[in-house]
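One protein chain is absent from this view; the other protein chains keep their places.
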Amino acid sequence: MKKTFLNLILLLVPIQSFAEGSIQIAVKLTPAGSFVAKSERLKGDLTRNQGEISSQKLSVSLDSFKTGMSLRDEHFCKHLGCESQPKAVLSGLKASGGKGTGSLELNGVKRDISFNYEDKDSMIVAKFELNSTDFKMPHAKYLGVEVSDVVSVEVRVPAPKK
Amino acid sequence: MKKRGGWVWVITLFLCGVPESFGADQMNDWIKAFNKNHPVETAKMRNGVNRGEEIKGSDFSQEYKELLYNLYQGYASRIIESKSLDPGVTKSTPQFEFFKKALGKLEYREDEVDSTSDRIRSHLTQLEEKKYRLRWRAFLHYMSWQSQAALVGPFETTSLLTTNLGFCPGVGASLENRFWALSLDLSGLYGSGGVSAVQGLVEYQQSQVPALGGRIAIGGGRIVSSSGSEVGLRGSLLFVRQNLTKPSDSQYSVTQDKMISYTVSLFSRWRFNRFYLETDFGRTVARPSTLWSIGLGSVF
Partner (left out) sequence: MMRAVLAIAMLMAPGLASAYPQFIGHGYPSCMNCHYNPMGNGPLTDYGRAVGADGIASGALYPKSWSEEKVADLSGFLFRTPVQKHFRVQANYRGMEMVSSVGTPSERWSWIHMQAGGQLILKFLENDRLTFVGEVGYNPSSNSAKATGQDKRKLRTREHYVGFRITPEVGVYAGLMDKAYGIRVAEHIAFSRILPEMTQNDQTHGVMIHGLFEGWEGALHGFVGNLLQAKDLRQVGASAQIERQLFTDHRLGMSLLSSKNDYVKMLSYSLHTRLSLSEGSALLLEAGQTERISLGSRGDRIGRYALLQTYTRPVRGLYCLTNIEYMKSDLSSAATTVRWGPGIQYFPVQKLELRTDLYQTRTFNPNASTQDGWTILFQTNVWL
């Protein structure tokens, strides 16, 4: 019984806090300005194994991004193709030595991406740029203000060291 | 066997409390089933979640997956019913996380799992945001205020007005959560002012009259942004000692306002990480005088 009790405890000792990963996408506007779309609903986890970091799948619901304006939230979601594919999925992630690769599926298009990352003990912070045209997204423009096709992405995923 | 069953019951209660929506009995049955009825699957799942080993959905029975889902929703119910971050929530959250990850790896009932996860996250965030914390701060303000006095003569009384500027170094504490803050600030006051007659034929004028004192302020504010910007109201007790020179003519004397005054003011605060800028604008109660200050501070 004690063993069962202990097993139960061990089973359930986590995964740490409830904190999930987060994503920030910095978007530039023309003629001027910018905004950051943020989501704190990145799902999935990372595994460490002898210096290598990997993940089967990380995903985020596209309607979870907040840009600071409700109308812009709607436009952002639609632009990313949330009506046809509600989630962006990164699969087959492998990383070591500050660099990594994975396969990103967005707007029905799957492409390999590469990224740089920093290992901050319990958090992996990865940064990369994306070109929306690579994922067959149309050039975004609203009432004369254009959105840059190239955006900067920062992903934070909890990955505690054992 | 009965004794074991009894221990499981006690441990369950100890660990998780009683999830009202699902009933204690129901949860206990599920936990028992999880521990005892599916040892191979549970061991695989444990390794998969805790050690990151790859697991395949096909290695688990439908019955087991449904059991995981029931446990997941059971712990979710316990959390969602809580009104504060009580021990029950603290203990239920890791269990909830475990089953969420397990179901995520199996990709079982993903939409429902995500929906429940979002609700729980939102609920826990709300509970966290409601939690009050004590914070300490130190600050330096630059303040201005006016005070009245009277020059009493044999035939008339002339109003005198002093306009002051001074520095207020101080410390404070606030009990705050994400939305509300209650604060207490104590500060010293060192400054000086110029005094002159407001009107009348008699002339009286003095400059740079030293002022020494202190201020105790109690306030309540609303935190309006995630960066910590705050607006609020504050009541304070201002104590100022400032001695105007008595006229050389013995027929005249100077009477001053009481050293203690009460003010009500509106304050705003903008945080830049640990540091903040604060402005304060208010009125002295029962006296026609306005006080304002601007300052910088640091939160600890």
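The first chain written gets the first letter, and so on, giving A and B; residue counts start at 1 in each chain.
The criterion applied here is as follows: a residue touches a chain if its C-beta (ideal position, glycine included) is under 8 Å from a C-beta of that chain, and two chains touch if they have at least 3 such contacts.
Predicted model only: the values in this text are computed from it and were never measured.
Undergrad: Looking at the whole complex, which of B:Gly153, B:Gly194, B:Gly214 or B:Gly235 touches the chain that is not displayed?
TA: The one listed residue touching the chain not shown is B:Gly194.
Undergrad: Have a look at B:Gln126, B:Thr157 or B:Gln208 and name the one touching the chain we're not showing.
TA: B:Gln208
Undergrad: With the full complex in mind, choose from B:Ala24, B:Leu161, B:Ile216 or B:Val299 the residue touching the hidden chain.
TA: B:Leu161
Undergrad: Suppose we count only contacts with the excluded chain; which residues of chain A make the list?
TA: On the chain A side, contact with the omitted chain comes from 26, 29-36, 68-72, 74, 142-146.
Undergrad: Where does chain B touch the missing chain, residue by residue?
TA: These residues touch the chain not displayed: 144, 146, 160-163, 165, 193-196, 198, 205, 207-208, 222, 224-227, 229-231, 266, 268, 270, 277, 279, 281, 288, 290, 292, 294.
By our rule, only the chains that are shown with their structure count from here on.
Undergrad: Starting from the mean Cα coordinates of chain A and chain B, work out the distance between those two points in Å.
TA: Between these chains, centre-to-centre, one finds 31 Å.
Undergrad: Flag every residue of chain B that touches chain A in the complex, lowest number first.
TA: Chain B reaches chain A through residues 3-4, 7-8, 11, 15, 31, 35-36, 42, 46, 49-52, 54, 93-95, 97-98, 101, 104-105, 114, 117-118, 120-121, 124.
Undergrad: Could you please specify the touching residues of chain A with respect to chain B in the complex?
TA: 1, 4-5, 7-8, 10-18, 20, 40-41, 43-49, 56, 61
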